[in-house]
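Only one protein chain is missing from this complex, and each of the others stays in its spot.
Labels A and B are assigned to the chains in the order they are written; within every chain, residues are numbered from 1.
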Amino acid sequence: MKRLLDVSDLRVMFHTYRGTIKALNGVRLWLNEEERLGIVGETGCGKSVSALSIMRLIDPPGEITDGEVVFEGLDLLKMSEEEMDKSVRGKKISMIFQEPVSALNPVFKVGFQIAEAIAHSNDISMDEAYKKVPESLEMVGLDWKRSMELYPHELSGGMAQRVMIAMALAVKPKLLIADEPTSALDVTIQAQILQLLDELVRMGKNAVILITHDLGIASEFCDRITVMYAGNVIEVSDSQEVFQSPLHPYSKGLINSIPIIGASKVLRGIPGSVPDLVSPPPGCRFHPRCEFCFDRCRVELPDLREVKPDHFVACHLYSDDSKEG
Amino acid sequence: METEGSNIVVSRRNLMLEDWKHTLYLWRQNKLAMIGTVIIVFFIAIAVFAPLIAPYDPVKVDLSQALLSPSFEHIFGTDQFGRDIFSRVIYGARIEVGIILLVTVISGAIGIAVGITAGYFGGVIDEILMRITDIFLAFPNLILAMALSAMLGRGVFNAIIAISLVGWTVIARLSRAEAMKIKSLPYIEAIRALGAGNLRILLLHILPMCMSPVLVQLSLRMGSIILTAAGLGFLGLGAQPPTPEWGAIVSDGRSYLVDQWWISTFPGLFIALVVLGFNLLGDGIRDIMDPRIRR
């Protein structure tokens, strides 16, 4: 399949009174058409910031200071705001968020908001767009007659997320970015939503970037997984591979921390805590917490290299005999 | 046993100091707030150093010097009793400062007490206290102050009580809102689980959290306290002669407005200036608080 998205050396900073937060430190991501990529990591790793950067939704005090975001051959970072609005946001790339009820406009009915999304993306009038709303709602499993007339606060979390999905997929985007779409939902509703997304995305042939802290979800839903830590991508591989043979010490630690039903291992966790991104540690940002740390780790940031076929790691343990990622 | 390291999110022990430095920095940036600060500092200085600044005794009557227009000897002129207006205005600043302080403390105390009790306990207590507050709020400030003042009798102290009884309602509402917000936070529940009684929670946990917005509100109201006091003084309900309260001085000059304009004008100007100062200061405080919260 064709390469859809190529993000290289993405750097993002946030200027606050405390200092400059170096949120993204040269992020490397890539995605093919119809592929599903999961971005996993813990708090502060930069997964949401990466997604927002792709959509150019980083506002001051944030700033994209470097890098390329090549989507369908064009660098989105060099595009004008109007062009982004007109042809990319809500058209070629759409996004759904974690708190669905808050992501919807509270003063307009659901039907109106979906119609608005359809009208914007297909460049048709609101009247015509309204005609497509029932189909859109049925597709996500909602009773359109009732749902169209509801306001966001009248929806449950699961219903609101379905509405968001309807809006996001009505535009038939090439790429859907889902930022923690089920984290705020109950477990059984989460399962429903993921199943729905799975079906719709398969039918619509959309590529998906799924951002989550839940490795189980990433494992089931995604083809490939990117693990991030403190603003860097530290491991990328096929979603089964990363769990069966993680290479990076952080990935290993993370996977060892997940409680699994029936497994009788002791959960160890990872000692220390995530670094302050205003003055992050030099070299590899994980080195202060890494049991395998040696001198090189303290001074040089490791590159993301292909260490096994389609398995990339950014770690000096694997720095010899490997090709660039 | 594994021990946590110190490489944690923000580990500055002097965060309070840094906070202050940042506040002062923002303060200096805000031109209007600076102007307001200057005016108020000036005002307080006059009040404190009154005996050193005023050239004459503010209450001594000397009819031979009556109704003199502003000159080198009497910068603001004299009134119908021969009293130097400048000295009267200077000493008047003391009275104004006194009024502001006392009203702020009294209305603040009543307001907070009513507010946090109503907000924390809710239910019937809240209903009763809020209805009482509503009754006080139903009347326009000055009218109510006048009525209370008339009831209590004349004089500065009664005026202070009257103005306090008018002003506490806003503070009550504010404290109530804060108390309601805080009482449902987890840490209050945790303290109840520890066995803390209601009084302890109110005084040690809820009250400190209300202080910040209440103090801001109290400083925003200082300008209007002066206006109300001056209004009462003007109407003869507050300060009694010969007390040189600014409103009373303005009232003294009422019959002489056309020919001896200086008697009413100068104290009036001072009232306007100080109220302006408080308003600018208040706006500045609001501006500074706002973006800091967004941080």
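FYI, contacts are C-beta pairs under 8 Å (C-beta built on N, C-alpha and C of every residue); 3 or more make two chains touch, one makes a residue touch a chain.
We adopt the following convention: contacts and distances are computed from a predicted model.
*Asks:* Given the options "Cytochrome c-type biogenesis protein", "FAD-dependent oxidoreductase", "Serine/threonine-protein kinase RsbT" or "Peptide/nickel transport system ATP-binding protein", say which is the protein name UniProt records for the missing chain.
*Replies:* Going by UniProt, the chain not displayed is called "Peptide/nickel transport system ATP-binding protein".
*Asks:* May I ask which residue of A:Ser8, A:Asn32, A:Asn122 or A:Gln192 touches the chain that does not appear here?
*Replies:* Of all options in A:Ser8, A:Asn32, A:Asn122 or A:Gln192, contact with the hidden chain holds for A:Gln192.
*Asks:* Among A:Glu128, A:Glu220 or A:Asp295, which one is in touch with the chain left out?
*Replies:* A:Glu220
*Asks:* Which candidate, B:Gly122, B:Gly153 or B:Pro208, sits in contact with the chain we can't see?
*Replies:* B:Pro208
*Asks:* Tell me, which residues in chain B touch the chain that this view leaves out?
*Replies:* Residues 1-4, 8-13, 15, 185-187, 189-197, 200, 205, 208-209 of chain B touch the chain that is not shown.
*Asks:* So that we can see where the missing chain sits, which residues of chain A does it touch?
*Replies:* Touch with the absent chain occurs at residues 42-43, 156, 158-159, 186-192, 194-195, 198, 213-217, 219-221, 239-240, 243-244, 253-262, 266-271, 273-274.
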